[in-house]
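The complex appears here without one of its protein chains, the remainder shown in place.
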Amino acid sequence: MDTWRSSGAFSEPAPVRLVDRGAKPEGTVLNVLGVHVGGHEVVIMAGPCAVESPEQLLTTAQAVKSSGASVLRGGAFKPRTSPYSFQGLKEEGLEMLAWVRQETGLPVVTEVMDTRQVDAVCRHADIVQVGSRHMHDYTLLEEVGMCGKPVLLKRGMSATLEELLLAAEYVLKQGNEDVMLCERGIRTFEHSTRNTLDLNAVPMLKKRSHLPVIVDPSHGTGHWWMVPWMSKAAVAVGADGLLVEVHCNPQEALSDGPQSLRPDKFCSMMTELREVAQAVGRQISEPRAVAD
Amino acid sequence: MDTWRSSGAFSEPAPVRLVDRGAKPEGTVLNVLGVHVGGHEVVIMAGPCAVESPEQLLTTAQAVKSSGASVLRGGAFKPRTSPYSFQGLKEEGLEMLAWVRQETGLPVVTEVMDTRQVDAVCRHADIVQVGSRHMHDYTLLEEVGMCGKPVLLKRGMSATLEELLLAAEYVLKQGNEDVMLCERGIRTFEHSTRNTLDLNAVPMLKKRSHLPVIVDPSHGTGHWWMVPWMSKAAVAVGADGLLVEVHCNPQEALSDGPQSLRPDKFCSMMTELREVAQAVGRQISEPRAVAD
Amino acid sequence: MDTWRSSGAFSEPAPVRLVDRGAKPEGTVLNVLGVHVGGHEVVIMAGPCAVESPEQLLTTAQAVKSSGASVLRGGAFKPRTSPYSFQGLKEEGLEMLAWVRQETGLPVVTEVMDTRQVDAVCRHADIVQVGSRHMHDYTLLEEVGMCGKPVLLKRGMSATLEELLLAAEYVLKQGNEDVMLCERGIRTFEHSTRNTLDLNAVPMLKKRSHLPVIVDPSHGTGHWWMVPWMSKAAVAVGADGLLVEVHCNPQEALSDGPQSLRPDKFCSMMTELREVAQAVGRQISEPRAVAD
Partner (left out) sequence: MDTWRSSGAFSEPAPVRLVDRGAKPEGTVLNVLGVHVGGHEVVIMAGPCAVESPEQLLTTAQAVKSSGASVLRGGAFKPRTSPYSFQGLKEEGLEMLAWVRQETGLPVVTEVMDTRQVDAVCRHADIVQVGSRHMHDYTLLEEVGMCGKPVLLKRGMSATLEELLLAAEYVLKQGNEDVMLCERGIRTFEHSTRNTLDLNAVPMLKKRSHLPVIVDPSHGTGHWWMVPWMSKAAVAVGADGLLVEVHCNPQEALSDGPQSLRPDKFCSMMTELREVAQAVGRQISEPRAVAD
């Protein structure tokens, strides 16, 4: 056996990979309760960074839906750099998401941080998010690979595109083919922005893989006023969807306030995005009813 | 005198800076022989990486002009990582640029690498380019600040946006206000692309400074097939111009072949760019005649 | 409540932190079965990247002990970038570690990748390692904070020192004060080495925190022939210990062969390290018997 070949961190990948474009040249289109990701339409997922209260979540969800978002985002389990920061409402937050999902008909994407949370998150979420800090958490990837729900996999802060694809391979290998890759900015020496949004990733991932590619301009910039600009760029460069932080009152947000759009700004951004989508031969997805 | 304040590498900048948006809130619009950079129109500068021969340059210039480029790029002095790579045709290359400029009426942008070359380059160029490797070459910046020609200043490979602005300040401080800032990709851990094109830089630079911002998707990706994608993103994000490498026969190019577009690909890209420009309320500049 | 202050990614840490030097100016000295980490002696932890078989582990353990290593390292759960690489022997590997620990009297450090493995790992390990890919896995950090065993916490591939300290704070906050910080190289643009070993981290962490600092020159370089050089540098710069990969037959190693020292090279390195330790007023710890 050629064990040497398989030993290095940068060793050759297996010749046939589930994640490769060659494995499915026509591309993967996910169906999330009638919202199609990876096809002609560009899907906007919006909502608060963290679920804070039923009112906060419902108000924001209604606002983003009325502007044209077709998926609701919101964190119940929040990975925070400091143990003294707000850590999310956890199970309680999941229940708020479930309630607002019923009220608005919007499918829900929310993050899972631990293998022991996978069951609970899957009961309430339509899309399970694996965050940047967990892209390399291979045990978790295997677990969500068996959970039966679509997965939104965010690129690690310093993960190469090849490593992102191999992380997705962990999920696909368990039989779950419904994976979306998400570019959310990488860590570089430039500190005027929170991260450096690597839009090169979009055409490169689309070329190499059949999986849909989502862009998160909120974490990719760290500044709400930059989000509309980078969202237009993301649509122009071929992203299949956006993940955008919107908060009714960013100055009171328990996390990521500085990068959250107010609903009115989000609404005018959506108008602009429709123009750009059309210019590149696509269109922004409209919200659909949940077929629950 | 508070010498300590002025001593650190990261010391506070002077309170009033020529480069800041506040110094000229309406924005700078350069006039390069009738081509306006920084206004409503998006200016496409295209041509080969290096000037290789009169025929190569003329053919490429005519091709990019017929597709709608309004400025010709081409390097006579080539900074190359290895001393064994082609170093450019130097003065001879400048003369070829001057001849093709006459033939086509396209203004010319070309790089200067050394203070002793500034006079010669200025005699033939309409825009003097300071490349990434020389963004920190302050003596050269002062010299081009006195040369009387517009300057295209490329961001260093690992320069922060603040450092790019301070480099521009060196030029402006000499009395030359006609400076364009150019994002061309930064060096990161990601190696599937030659550089990481930092499109965050465009809105951030536009907010902080009144100077026009140009994007170079060729160096920013290193792959010709990515150039149309990133060009569309750059126009969507508010760039005032693009700097694109085009070569009639990329496989024979003496430098940067892998990232050079063939003229037919450049032509179809221009059609797409016109759509995106319109979607964001701008339009692609058309070539003008040289008023020589 | 000033929620804004607590909302940003770069928000101010709480004024009093358990991890800070100020909380314990005299420094923390851990006692791992009689091996003291953080005091006068420099502790060498050595062994294979992965546990592969009882023979491989025992042979290597005896070799490193005879050269003067006082802790045995070896991975049972292996986080691998590709799902097609060897993933470790898991529970079986833990049992081999327990057996060799008995045979040699060496305390054992091994990695835990998932909250559900913490109990099993703690039953067999004397030091629980949280790897680079899991430094941001805050649920896991809280779990090991409650496990009652000393923790070796590796810096994430692109984690700042501040983020490493905050990750340690998650552990300390659960009441576990026995944490070692481990510099193992960061991800940069330089690719001739696997990572860039950031030895600046050692004095900076020692100044900011009372916790012992360990250096991993194997991952920090990726080349076995560099390990003795960087180990000498690490001892000179004040590291409290080293974590070194040693394999009896690196060419057959199931992981990290290229960066593993052969026992004879490890032995000659230990001789050199004793000289350097003495030059900086310290000494290399000698192996002790397990008081089981």
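As written, the chain order gives the labels A, B and C, with residue 1 at the start of each chain.
Throughout what follows, a residue touches a chain if its C-beta (ideal position, glycine included) is under 8 Å from a C-beta of that chain, and two chains touch if they have at least 3 such contacts.
Only a predicted model underlies this, so the values are computations on that prediction, with no experimental measurement involved.
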| item | value |
| --- | --- |
| Contact set of the excluded chain (shown chains only) | A, B, C |
| Residue of B:154, B:187 or B:232 touching the missing chain in the full complex | B:187 |
| Hidden-chain contact residue, picked from the options C:44, C:202 or C:270 | C:202 |
| Residue numbers in subunit C that touch the chain omitted from display | 158, 160-162, 186, 188-193, 196-200, 202-204, 207, 220-221, 225-226, 229-230, 232-238, 272, 275-276, 278-280 |
| Interface residues of subunit A (partner: the chain not displayed) | 158, 187-189, 191 |
| Sites on subunit B contacted by the missing partner chain, in the whole complex | 3-4, 6-11, 13-14, 79-87, 113-117, 133-134, 136-140, 157-158, 163, 166, 169-170, 173, 187, 194, 222, 251-258 |
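In the analysis below, only the chains that are shown with their structure count from here on.
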| item | value |
| --- | --- |
| Approximate Å spacing (C-alpha centroids) for the pair subunit A, subunit C | 33 |
| Rounded Å distance between subunit B and subunit C, as computed from the means of their C-alpha atoms | 47 |
| Distance between the centres, which are taken as Cα means, of subunit B and subunit A, whole angstrom | 34 |
| Sites on subunit A at which at least two other chains make contact | 158 |
